[in-house]
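To keep things clear, I will list the structure first and then write my remarks on it.
Only a single protein chain was left out; the remaining protein chains are all shown in position.
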């Protein structure tokens, strides 16, 4: 099995199709089983106490799984999230980038399911975990 | 039973403690059973096709439940989300504000649980629903 | 809008197609918006301390949503659960029946989404809540 899009192609796709958020994310690697995506933490991602906000971690997990699916099926921009269940387990370390490791567990004709682990750089234990489902648009 | 914070107090708390996102949200009403919160949809909340992004809907649900809990227990800023399961059910109507109705279902000493329905203005059927759990910091 | 199956028809369907569990459940009412289903609590549903077990509450929520969907679309037995997120909020009262109120929030061509609240008889506050997604088999 081969990827339909490489890490560079996924990054270019983010820039062309998701211009408003593309600068936040760096595709570190992409393979058949999944991808690794980084969030460059900025002031606007933070909550009181210096913690990265839940919505910023959610966005990282969501974009990571989206790109992991596109790595398999190609640039179908209209693939959409239908469910996400996310557990926030630990405060991210302050001043560190976050890294999401997304894994495709099922790739059906109309639904894809996967999970994501989110880590702070340099810390072994995960910050968050999520299970996500996406709806894939039918072929025309 | 009485609320610990009114809609105006919740709005003021957002501005003082969550300056970077406070402008996005308007507390429409607050009561013992829950609150209604609006998201003023901006360009930065959108995805390809003009849909409000998943992370923006997640943020609306998350902030709505957080404020619904504070309406009951007062301004404990360090109350944190531990789990959210969200179903994205329909595309939000383009050019309409989103409205979240958050309801507290359990308020324990250390955990609070609730659910949120998200609507597009002028459309009866919900855009999204979520169940959320929060950890409440112990009294000092 | 009209239901495709009445409470009596749903009960008869349970007996004919789910013989091994039908005796546990009673369809109390069925309408377009949802159904109410009871679990007659038996010894085998209990955990240490007399609490109804998580799996028994899950089964009640799952069967309730399944029947709420069939009330709308008719007896498509192969409709299957794809996701359930359930919050267990309170111990059920000992020696009381459990009642699930299931509501269909989205009924698409291939996916249905809903939520369920589970109550102990005679207690106002819910025991559990769940959001569920079902996959509906395509028409032949």
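Quick notes on this structure:
The letters A, B and C name the chains in turn, as written, and every chain counts its residues from 1.
The working rule: contacts are C-beta pairs under 8 Å (C-beta built on N, C-alpha and C of every residue); 3 or more make two chains touch, one makes a residue touch a chain.
Keep in mind it's a predicted model, so treat the numbers as computed, not measured.
Residue C:85 is the one among C:11, C:36 or C:85 that touches the chain missing from this view. The residue from B:36, B:85 or B:120 that touches the chain not shown here is B:85.
The omitted chain makes contact with chain B at the following residues, 82-83, 85, 110-111, 133, 135. Interface residues of chain C facing the missing partner chain: 17-18, 20-21, 43-44, 46-49, 51, 53-56, 58-59, 62, 77-78, 80-89.
Along chain A, the points of touch with the absent chain fall at residues 85, 87, 89-90, 105-106, 113, 115, 125-126, 129-131, 133.
Please note the rule applied: only the chains that are shown with their structure count from here on.
Among the other chains, A has the CA centre that is most remote from the centre of chain C.
When the CA atoms of chain A are superposed on chain B, the rotation angle comes to 180 degrees (nearest 5).
Per-chain Cα centroids separate chain B from chain C by 28 Å.
If each chain is reduced to the centroid of its CA atoms, chain A and chain C end up 33 Å from each other.
For chain A, the set of residues that touch two or more other chains comprises 82-83, 85.
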